[in-house]
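Here the structure is laid out as structure tokens; the discussion comes afterwards.
What you see is part of a larger complex, with each chain still in position.
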């Protein structure tokens, strides 16, 4: 059994992670941390877990957690996460980091998009990016995995095969994404107050979302193409799910069947990518680790559509997939 | 034109009030207050009002507001509201108070249910309760109207006719109410964070909701019956609307048709009560000042069902209905 610690266990990604790990035959949830006062029982914070996990939240330091477990899932906010990871690394514990801290290529990008100094800059650009469909070899060797952003997962998976084969123009990519509200986290704020966002859809952070450079850089890392995408996220009145509708320009004439075939070829052995003929809906993948993808050709332009559950394939499911690779368990275990 | 001031103009009831007053031929919205920093334009706080109302929010005192208007709608939290009202009254300005401060009979009730000292106890029990269907005579004479609670409106209207005629047992009344989330106000809190309350229904404040004594006391005031109800509110995943399902025991055998006829008789001249044969849905009254009511007889027990829009008939629509009575406009004006 691999002993597991989760730093920052009060949010939605931690909840989903716990639900998956509870059915994982090789994981033993051992420590949960948070800065909640009074060290409440986890069931007080997540009523869904009542009677299923008998642990209290501890206000423990990363070092103290590292001393008691084999693997840490770090669900802390950015910057706080790198502080914790820096403290843990080297102790022999493996870390899967949910934050954005280790996803970007370099310190300059980090400072530009996240502000402030990176607490642990020397690991930037050298950390495995936890998208097993593209970086399994890196992940297997890693001690630290940067778990991908939810939007990047939904955009990189459909785009990578075409960029790798030079089939689309890397400078003419529009990614129009729609996300459920859980993507905004569990801290109450006005835009996510039910009567504000229910029965409404709106774009946010247009041209300024931090996942835009992540998409560019990871696509370049995976395919060599110098991508510059236009990325627009939209807040959609639903709990979970991301649908990304992607518009790309082919470098030479192509048929819809060739598009689908390219996807099928690329993901032939990927257990969690389903290349489908129908138009995917987020409900089709809700609660699962699947990414459904299809392709259409419209007036000579390529339209790629992908759907994921932002909390599973977009966060905690991917994290367990990475965990399975790190420890040599079957990739689909518990997923 | 009646000059209007609104104290506490940032919430949902104020927004609905503004939308109604904007189409009222005799109302001129003159002052809006809030404690928001920087005195923003009202359109910054309520984007729905962009281009429709050219006023800034002012951090003005109640006295300063009273000096510039004829009528104040007070949308402040309880206690703060009575402080403001106390300051305004006597200046010749009429006040419609959305808070609970003047609804209960006496200071003891107030302290028991709301805590603390009432800032203006001498007006308790002497203030008109703004349910025109039952208290129109009081309202017409009043300078201060206590606008009813949303749940009480949905419960009192169906029950009053039967209590007045002694047709039901006042000590065996169960009120099971379901409300949309806007009833909780606009301040972000975890229970109203979208991913918490969406796709979920739950009871809250069981046996402890402050509208329970309001229902008892107002029903007694209206009908003479010493009511003691069991009241259970439920948070329902929708923006607005209240459905109350009420279970009562007849004092002597009765038919369903007699129940409906009693309601129809009682509300024959009430423009906003619709006694219907079908089972009402909250959607039927959404955005309107109607209260739809029906009755059923089930195994000898009376089941009354009412639906209102909690923000309109349950708050701002009722307030304008009261305003119309206060100033002698047609009761349905702008509604």
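By letter and in written order, the chains are A and B; residue numbering begins at 1 in each of them.
Basically, a residue touches a chain if its C-beta (ideal position, glycine included) is under 8 Å from a C-beta of that chain, and two chains touch if they have at least 3 such contacts.
Owing to the predicted nature of the structure, the values given are computational and were not obtained by experimental measurement.
**Student:** Hey, this file places 2 copies; any idea how many the whole complex holds?
**Tutor:** Shown in place are 2; the entire complex has 4 copies.
The rule is simple: only the chains that are shown with their structure count from here on.
**Student:** Roughly how far apart in rotation are chain A and chain B when fitted on CA atoms, stated in degrees to the nearest 5?
**Tutor:** Rounded to the nearest 5 degrees, it is 180.
**Student:** Between chain A and chain B, what is the gap in Å from one C-alpha centre to the other?
**Tutor:** 45
**Student:** Where on chain B does chain A make contact in their complex?
**Tutor:** 12, 180-182, 186-190, 192-199, 237-240
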